[in-house]
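Here is chain A:
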Amino acid sequence: MKSILILLGSLSLAVLTGCGKSSEPSVKIGLNTELTGEMPAVGASSQNAAKLFVEQINAAGGIKVGEVTLPINLVIGDNGAKADQAAAVAQRLITKDEVVAMIGPDASVCAIPASDIAEAAKCVMISPWSTNHDTTLDPSTGKPKEYVFRACFTDTFQAQVLAKFALNNIKAKTAAVFYDSSSEAPNQQAALFKKTFENDGGQIVSFETYTTGDKDFSAQLTKIKSTNPEMIFLPAYYNDVPLIAQQARSLGITAQFVGSDAWSSPEIIKLGGAAIEGSYFCNHYSTQIATPIAQKFMADYKAKYGQEPDDVAALTYDAFGLLVEAITDGGSLDRQAIRGALAKIPKYDGITGTMQFQPGSGDPIKSAVILQIKGGEFVWVANAQP
Partner candidate 1 sequence: MSAFLSQIARNRWILPTLVVTGFAVSILSHYQPIFSGYTQIILITIGINIILCVSLNLVNGYMGEFSVGHAGFMSLGAYTSAVFTTKWTPDIPMLFPVAVIFGGVMAAIIGLLLALLSFKTRGDYLAIITLAFLMIVKSSWENISYVGGPAGLLGVDKYTTLPWTFFWVVVTMFVIRNLVYSKFGRAIIAIREDEIAANAMGVRVREAKILAFVVSSFFGGVAGALYSHLNFINPKYFDIVKSTEILVMVYLGGISSLGGSILGAVVFTFLFYQLENMGLGYWRMVILSSLLILLMLFRPRGIMGMRELTWFLPKRELKGRRKL
Partner candidate 2 sequence: MSALLEVDNVTKRFGGLCAISNCHVRVESGHTHGIIGPNGAGKTTLFNLITGIYKPTEGDIRFRSESIAGLRPGRIAIKGIGRTFQNIRLLNNQTVLDNVRIAYDSQLHYSALDAMLRLPRFGRDEKQSIGESLELLKTFSLADHAHGLAGELPYGSQRKLEIARALALKPDLLLLDEPAAGMNTGETADLTEFLRWVKGHFKVTLVLIEHHMHLVMNLCDRITVLDFGKTIAEGTPEEIRANPRVIAAYLGGTGDED
């Protein structure tokens, strides 16, 4: 019986603490992000940026909706970087907490299922960081989803940028691709890079995979080495890249590493060390060519959290910016109205540069940057306009 009591106790406790939501008038905005699971650093940045944004808005009195000004009430949900939990959290935010709109998820594996929920519930969702095109496209019809937007560029664009950079700047004719085949974004990035690189006249000499959780890549890398590529494209998350790089170097591989935006977390420098020195990767913005707005954001962020904001943080901040602008433009908390206003935003000056949604689509037109890892920080190398 004892255990039954323990259970009942914890259950009732859960219920009590679970539902105790205050309800003074406010603008409820949901954040659906990866606080636990494979990529907690992503979730953390996202949450930090969101809290910073909300703090600033509320300090200034709140958002102007029509003639009233309301504070933002941020509702955070943890999707554990898992598809099903992301969907459940989306449902919770949209139907139970009744947020006016949802920011996130960041990782594509979560953003895609969450986007289905948002679309079905006709509630605006802005994914800060999901570059996979299935996030904003309805796979069965091939048409863009009506209520799903993103604050970042897509993998298709990223692949073009990287392929061009590889051929023109690095002057690489042969490349190897090595990626986590069981992970959403890396998969698509690898495939698209292969396609564009070969179209633009490059040659992919080896195309190797691993699975999430692997730590030993020596077998694949030895295989890659035997094909002797000039560069290796590594669309992998920040905690895999360092291991791959170190093992490659100790196998005597001297090729240039190039990465995707999945690299962009300060963690990668902490973990990577010498092995990733000099590597290039494609990113959403650079702290070095920051506009005044970006400068201010970076200063505030550093002041509050004591570290440079990575691109996830910046993109989340922009996603909130876009949403608030839409709310004030539309002058209403009605989800339809917000959607309409968001799509109509002519030109938004964000931390990650100016952006504008393509007509009838949730994908913004915006530029990318190429960064290099040098002396323990991300150094700006080039801009890439669409």
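How were these candidates chosen? In short, all candidates are chains of the complex that A comes from, given by their letters.
Methods note: contacts are C-beta pairs under 8 Å (C-beta built on N, C-alpha and C of every residue); 3 or more make two chains touch, one makes a residue touch a chain; residues count from 1.
Everything numeric here is computed off the predicted structure, so don't read it as measured data.
Student: Sort out for me which candidate, 1 or 2, comes into contact with chain A in this complex.
Tutor: Of the listed options 1 or 2, chain A touches just 1.
Student: Enumerate the contact residues on chain A facing candidate 1 in the complex.
Tutor: Interface residues on chain A, with respect to candidate 1: 2-4, 6-7, 10-11, 14-15, 17-18, 35-36, 76-78, 80, 82-85, 87-89, 91-92, 94-96, 109, 112-113, 116-117, 120-121, 134, 138-140, 181-184, 187-188, 211-212.
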